[in-house]
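Excluded from the complex is one protein chain; the other protein chains are retained at their positions.
Moving on, here comes chain A:
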Amino acid sequence: MATDEARRPTPFERLYAYLDAPNRRHTVHVIIILLLIVTPFIANQYTTVILTNALLYVVLCLGLNIVVGYAGLLDLGYAAFFAVGAYTIGILTQQFGVNFWLAIPFAIVAAAVAGVVIGAPTLRLRSDYLAIVTLGFGEIVRFTARNLEITGGASGLFAIPEPSLFGWRIDSASDFFYVFAVLAVLAYIASQRLYHSRLGRAWLYVRHDEDAAEAMGIDRVRTKLSAYIIGAIFGAMGGIFFSVNLGAISPESFSFEQSVMILLAVVLGGMGKIPGVILGAFIIVLGPELLRDLDSLRLLVFAVLLLLIMLFRPSGIWPDKRS
C-alpha cells in the first residue's frame, strides 16, 4: 500500500531547500548580520526594545530546543533556568556588589547544577511524567524565589546595576539590542555545532530509541544530562542579560506561562530545526505586537493564528528532516 510515489515538493519545502543550500546559507548569514547591525539605527526605540525581546527569546528557544528538539525530553519548566541565571546575577551584583562579568561564571555554574538537579531524578521518566516533574520544578524555583529574603520575595530585586565593558556603560536600548544580538548569534553557532557533533548524534539516537542507543554503547545517563545542562546554560545566559537589561526581576517574570511560551515557539517553529526555532521565537514575540491594533481581540486572534499554523503545519513551520 505504502508506495512512495514521486510527490511534488510543497512550496514550503522548496523554499526551505532553497534557503538551506550551503552556498546560499552564507548569503543569508551575511544579510542577517547586516540587519542586526543596522536595526538600532533605522528602528525607533519601541521597535528596538521589541526586537531585543525577540532576540532574548531566540536564545531561550534555542536552549530549550536542545532539551526538547535534540534530546526529545519534554520540559515544561524551562523558565526555571532562565530564573536561576537572572537571580544569581541579581543577588551577586545588587546584594553583594560583585562585578557583573565576574558574576557570570557563577550564574552558569548555578544553572548547570540546576540542570543536574532536574535531570538526574527524571532520567527514567518519559513523556507525560517528565512533563509533570519539570512543571513542578519550574514552580518550585518560582516559589522559592518568592519566599526567600535574598531574592527579594514577591517584589523581587530591583536597581540591579548596569554593566560596563571597557569603560563603556551598557544602558541604552540599542546597547542591549547589540548584546542580545551577539548572544543570539552565539547561541545559533553553538546549536549548529552541537547538531552536527558526536553528542548531537547521541541525542538523535537516544531520542529515537533509548534501548537501541544503549545497546550500541551510548551512555544514556550522560547523554540526557548533558542536554539538560547545556539547555540550562543557554537559559541562564538569557536570564543573566535579561536581569541587567530590565534592572529589576520578580518571580512573575519566570512563570509557568513563560515556560509555555518558549515551548510554544519551539514547537511552532519546528522542533530540532534551528531556523525554524528562530522563526518561532520571532512569531511568538512579534505576533502580539503586530496585532496591537486589534486591542482586546489581540490575544484571541493570535491564538487562532497559532492554531491554524499547527493545523496546517503539524510538525512546525520549518520541521527538521531528521525527526
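Worth pointing out:
Everything that follows uses one rule, which is that a residue touches a chain if its C-beta (ideal position, glycine included) is under 8 Å from a C-beta of that chain, and two chains touch if they have at least 3 such contacts; residues count from 1.
FYI, contacts and distances are computed from a predicted model.
Of the names listed as "Branched-chain amino acid transport system ATP-binding protein", "Ketosynthase chain-length factor", "TctA family transporter" or "Gluconate 2-dehydrogenase subunit 3 family protein", the one that matches the UniProt record for the absent chain is "Branched-chain amino acid transport system ATP-binding protein".
The missing chain, though absent from the display, is touched by one residue of A:123, A:170, A:185 or A:218; that residue is A:218. Touching the chain that is not shown, out of A:36, A:103, A:133 or A:204: A:204 (per the contact rule at the top). Not every partner is drawn; the one left out touches chain A at residues 2, 4, 198, 201-202, 204-205, 208-209, 211-220, 322-323.
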